[in-house]
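For this depiction, one protein chain was excluded, whereas all remaining protein chains were kept in their positions.
Coming up: chain A.
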Amino acid sequence: MPAFGSFALLLALALSGYNLFAGAIALRQLATGARGHVSPERLAETARRAGIGSFFAVTCAAFALVWAAFTNDFSVSYILHHSNRALPGPYKFAALWSGQEGSLLLWAWLLAAYGFVLRIRHKVDVKLTAYASTILAGIQIFFLLLVNFAAPPFALVAGTVPQDGFGLNPLLQYPEMVIHPPMLYLGYVGFSVPFAFALGALMMRYPGEKWIHITRRWTMVTWLFLTCGIFLGAHWAYSVLGWGGYWGWDPVENASLMPWLTGTAFLHSVMMQEKRGMMKSWNMWLIFSTFALSILGTLLTRSGLVSSVHAFAESPIGTWFWAFLVIVLAVCLFTFILQRDHLKSEHKLESLVSRESSFLFNNLVLLAACFTVLWGTLFPVISEYVQGNKVTVGAPFYNRVAIPIGLFLLLLTGIGPILAWRSTSFKSIRKNFILPVVSFLVTAVVLIACGVRPWQGQGALYSLMAWSLGAMVVTAVGSEFLRGAGVISRHTGQNLFASIVQLTRRNTRRYGGYIVHFGVVVIFIGLAGSAFNQSQEQELSFKQSMRMGPYRLECQSYSQDTNANYDTEFALLDVYRGDKKITQLAPEKRFYQASQTTSTIVANHSTLAWDLYVVYAGKDPDSGQPIIKVFLNPLVAWIWIGVIIVILGTFVALTPNMTAAFAASRSRVPVGEAPAMAMSKGGD
C-alpha cells in the first residue's frame, strides 16, 4: 500500500504538471491567436481532464494512508508516529491530518477535490474556468511537490518495524478533532478557488463582474467552512484543554482568524463592485491577501516560525512555503501592474454617510483587526531580529488592542444596514437611528443598574459596550425586518412571521446577511460574558462539598479505570442547586499508554446563563485526595448558539431568491412594493 500511495502522488504531480503547462499553452494560443499542431480548445480539454485525473490520483493516495492506519501498517513512519493498535476507528481516520505529512496530503486532496468540482462545472464559463483550472493546477503542484519530496507521508521506517505505534496525540482524541481540522482546511483551501478565478479574470481582462457572481457561492461556502472550523476549534479547546477558556490568541489560532477577517471584508466589499462597479482593485487585492494569508497560516502552523502550544508546529518546510508565498505575491503584483487599467471604477463615492462608505469603513476595520493579529503574531520574531530577544505577545495585548477594534466593528454591523446607497439624508438618519440609539442607551443604563460597573475594570467596560452595542444592532436589524414584513402583512393579511419568511425569501442575500449579523451579535454577547468568569480550586474528599455561584458540588466517589488505550482517574460529583440535585458530573484525567502523556476530559453543565465547568486537576501527592477546579463561565452557550445562527444565515443567503412572479402569485402584494421601500435604502 505505501508503494501504491507514493506512486499515486507521483502520478498526481505529473497530471497536475500537464494540466498547468498544457493549460497555459492553450490559453496563450487563445489569447494570441497562434496555432500549434493541436487546437487550443482540444489542448485545454486535455488539461482539464488531467486536472480531473489528478483528483483521482490524490484520492488514491489519501485512501492508501487511511488504509495503512486502519491495517496498522507501522512500516509507514507516519502511521507509526500517529497511530497505534488500540486507537479507536474514527481516530485512525483522524490520523490522516494529525501530523505534518498527512495534513499536507489533506491540503492537496481538498484542493484536488475543489478543482474536480470546478472542472466538472466548467460550462458556466469555459474560458474563465480554464484560467482558474490552470492556476489551481499551479497551486496543486506546490502541495504535491511538498508531499512527494519535502514531507512524504509514505516514508518507510528504517530497520525493524515496531509491533505497535506511538499513538495519536491525546489532545486530538476527542470527537471534534475528527471534524474540526477538515473544516478548517476546507476553509483555507477553499479560498484558492475565488483566488484562481480572480487572478484568471484579471489575466484575461474578463469584462464586468460576472466572475464575482460565479465565485460568490464558492466564497460564501468557503467562508462558512472556515467559520465552522474556527468555532469548532474554540469548542474543542474549551472542552479539552481544561483551562476554562476557548480562545487563547495562540499563533496557530491567529493563523486561522486572519484569512477569515480578510475573507469577511471581501464578502462585504464585492457587493460594492457588483452594485456600483467600485473597488475593483481593492477586491482583487483582498482575495489575493486572503489566499496569501491562508498559505501564511499553513506556514505558521507547520514551520515552527513562532512559538505555539500546538505541538505539531516544528519542521523545516518553512522555506518551501516562503518561496511559494513570494512566487504567489510576485505573480499577483505582476498581473495587477500589467492589467491595472482594466480595474478602473465606474463610480466614485458620493457621501461619507452612505452604504458604500460603511462598507469601506467595515473593510478598513476588518483589515486593521487582521493587521493587529498579524502584528501580534509576528512581533516576537521581529523583536528577536531587532532587540536580540524574544517577547511574548499574548492575551493581554489582544484584549487591549484587538477588542476595541472588534467593538468598533460591532458598531458598524449595526450602522451599515440602515444607511442608504449613494447618500443618506439627515431625515433618514434621524428616522432610522433613533430607535437603535435609544436601545443602546437603555441597555447600558439597565446593565449599570444591574451591577455591571464599567469603571471597575477593562473587562466590565468592554462587556457593557458589547452588550449595549449588541442591543443597538439587534434593534437596527430587527426594525429592518419588521418594516419590510409590515408592508407585506398590510397587503396580504398574513401574520408577521409569515411576512418575515416571505420577505426573506424575496431577497435571501440581504436578509440572510442580516441573520448573519444577528448571529455575530449573539456571539459577541457570549464573548462579553468572559469578563465575569469565576473559578476556584479545592481538594475534595469523599462526601465533602464546595460551592460555586448557586451550585454546590458534592464528591460521591473518586476512582480509577483502565482500557487498552488509556488509564483514567475520575471523580463523581453530584451537583445541587439549593437542595435539588440537578446533575452528576464526572471530570477525568487520562493517561495514554502509547504516547505516555496525560489529557483532561472536562465535565460541563451548560445552561443559557452560565456553564459549570469542572476539571479534575489530579491528586494531591500528600493526601491522595482529588483536586477539583471549578469555573463558572457566564453566557458561553450563546457563543455556540450565535455560530448556529451565523450558519443558518449563510444558508439563507446562499438560497436563490423567490422570483418576483412567484412571490406575487403567493401573496398578491403588488410586485416590488416591499422591496421598493427597501430599495430606497439599497438592495443589500
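Just so it is clear, a residue touches a chain if its C-beta (ideal position, glycine included) is under 8 Å from a C-beta of that chain, and two chains touch if they have at least 3 such contacts; residues count from 1.
We adopt the following convention: contacts and distances are computed from a predicted model.
Engineer: Can you match the unshown chain of the complex to its UniProt protein name from these: "Cytochrome c-type biogenesis protein", "Chemotaxis protein CheW", "CRISPR-associated exonuclease Cas4" or "Extracellular solute-binding protein family 1"?
Structural biologist: UniProt lists the chain that is not shown as "Cytochrome c-type biogenesis protein".
Engineer: Of A:Asp125, A:Asp250, A:Glu588 or A:Asp611, which sits in contact with the chain we cannot see?
Structural biologist: A:Asp250
Engineer: Pick out which of A:His122, A:His180, A:His235 or A:Lys629 touches the chain that's been left out of the picture.
Structural biologist: Going through A:His122, A:His180, A:His235 or A:Lys629 one by one, A:Lys629 is the residue touching the chain not shown.
Engineer: Which is it among A:Leu168, A:Val615, A:Leu635 or A:Met658 that touches the chain not included here?
Structural biologist: Looking across A:Leu168, A:Val615, A:Leu635 or A:Met658, the contact with the absent chain belongs to A:Val615.
Engineer: Of the listed residues A:Thr59, A:Ser75, A:Ser383 or A:Gln584, which contacts the missing chain in the full complex?
Structural biologist: Answering carefully, the residue with contact to the hidden chain is A:Ser383.
Engineer: Since one chain has been left out of the picture, which residues of chain A touch it in the full complex?
Structural biologist: 241-245, 248, 250, 275-276, 307-309, 348-352, 357, 360-361, 364-365, 367-368, 371-372, 375-376, 379, 383, 386-387, 389-397, 400-402, 405, 421-422, 454-458, 461, 589, 598, 600, 615, 617-618, 629, 672, 675-676, 679-680, 682-683
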